[in-house]
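I have a structure I would like to understand better, so I am pasting it below and will then ask my questions one at a time.
Every protein chain except one is present and positioned as in the full complex.
Our next item is chain A:
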């Protein structure tokens, strides 16, 4: 190292507030691929697809696994497969581009740096997602990293993986099915009525809980918390103040509309069965 000019190890903290948003579909896919991996592989890696939102967040929407071979000193990736899958996926959804790659296992290893290098040739600043399927530390950790180059003057020394905040969000529609997806098996998809029943029960339970809480506070069994009290009074006063007769009329009008619709659809069904009888029962002698 030249003694004349002292170069400083330059460390660029992330100036951009880069964060990643991952859809649960990606996690599902990764877990499924992990379960199906070939016996000799310890971990699976693959590509992440998605888009970069205007505010800089990386939106990870889809993923596919790429077969790879990993030994102590070298890593081999099936690049053809990777490009094939990419073009297939883009035929369906041209807006999804490579945004990074994922691997199962905890933390980042030496081989990951090489793979990250490869991916940084495909896209600028790829995001590296690790999904800990081994549950080390007793919890399921999903982390996202970007690599920052550590350079000394002009020389590149190393790449450091810095963690970025991760947001696991769900689209509305996916959220609906989420209850179904949380348990290991569901015997039957809930129908409209069953869902309604479950919702009603939950609503009643909530109201009971609130009632009990208010009672407890009034009797002095539980210390009063002002914020909760304010929330409760806000929600109670959210019911519009209309006279009972006006409210009755409102409800009855809606009820009548619904009954009318029910009647119409029942009549239509009767008409249908009549028409069917007429069409097929006619016999030509």
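Note that a contact is a pair of C-beta atoms (placed from the backbone, for glycine too) under 8 Å apart; a residue touches a chain by one contact, two chains touch by 3 or more; residues count from 1.
FYI, contacts and distances are computed from a predicted model.
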| item | value |
| --- | --- |
| Chain excluded from display, named as in UniProt, from "DNA polymerase delta subunit 3", "Thioredoxin", "ESCRT-II complex subunit VPS25" or "Eukaryotic translation initiation factor 3 subunit H" | "Eukaryotic translation initiation factor 3 subunit H" |
| Sole residue of A:54, A:110, A:220 or A:244 that reaches the chain not shown, by the stated touch rule | A:244 |
| Missing-partner contacts on chain A, residue numbers | 23-25, 27-29, 31-38, 61-62, 64-65, 67, 78, 81, 84-85, 88, 91-93, 131, 133, 135, 139-140, 142, 168, 170-190, 192-193, 195-196, 198-200, 202-203, 205-206, 236, 239, 244, 247-248, 251, 254-255, 258-259, 261-262, 264-266, 268-269, 271-272, 275-276, 278-284 |
